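Yeah, one chain of the complex is gone here, protein chain that is, but the others are all in their spots.
Right, chain A next:
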């Protein structure tokens, strides 16, 4: 992410005599579009970028007039650009949405408090109300506390599970009809690959859905499903949007996971590969003989779950009982790890870490 921002910052200023925009043929080209490699001017880039997102929203019927929509806001580039663009499109195309920002405070000193300051500024700049829910309020534990209890390994699992649920709970609290997140095309392509690599057929079948949880109380939408990460950075740069770009201090290496690196290499070689991966994910047909987990609700907190207790309650139970590693890894793997001893456990943990994307697991 830092490197992306830096790459954006290093874009050379338009040179005298440089070629004209291939779209309007009038202004000087200011950039080469990451998705298509077309050389276009700044104004055309804004139009194309926003219009593609608009088309995605319309063609997938993401919203209905009058809906109250929570924008998951982390202060990072994706959610900042999402808040800005959604606000613009809502105004330009009269979606009629009641938009507000919803942030989750994980309780990471030196990281989340700074990023939330960014969201508070966004609240003022974009005129969107902001609501913050915290792990401390919901679970009684901050991430700082959790890391003290279990160390750096696997803390991303806790954070990913808690954050997803926290967003849903915050949205319910504020009576939202929909949640939108800033997951972009790169994120989704990465998730498709990770699910293939991990053999997770259940997630593979749904990780490309632009809307998830339609059967649940608050559906969750990804308007940036087909939007490239580099273009989001570029848009933020040219629009001079205020965002926070430091990586999480508890997972500094997550950004450099194998799959992420692979996707960046692919993108350099063939820009459309990211969309092609998403298209593949959309076209996979799961064999009907494969048993898919059934959806139900957690008997303790009522959250959606395929088990008796949802993942968050299992993890929370472990924390509260002083057994934080309870719930890490599947039951079968856990049992085997015990019998095989330390060597297997160590290898298992190392294996898990390299296949995490940024910020740990994607719980699409």
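By our rule, a contact is a pair of C-beta atoms (placed from the backbone, for glycine too) under 8 Å apart; a residue touches a chain by one contact, two chains touch by 3 or more; residues count from 1.
Just so we're on the same page, contacts and distances are computed from a predicted model.
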_Protein name, per the UniProt record, of whichever chain is missing from view ("Exosome complex component MTR3, putative", "Light-independent protochlorophyllide reductase subunit B", "Cytoplasmic tRNA 2-thiolation protein 2" or "Trafficking protein particle complex subunit")_ = "Cytoplasmic tRNA 2-thiolation protein 2"
*asked:* One chain is left out of this view; which of A:182, A:281 or A:318 touches it in the full complex?
replied: A:281
*With the missing chain put back, which residues of chain A would touch it? List them for me.*
192-193, 195-201, 204, 258, 262, 265-266, 269-270, 272-273, 275-277, 279-288, 290, 350-351, 354
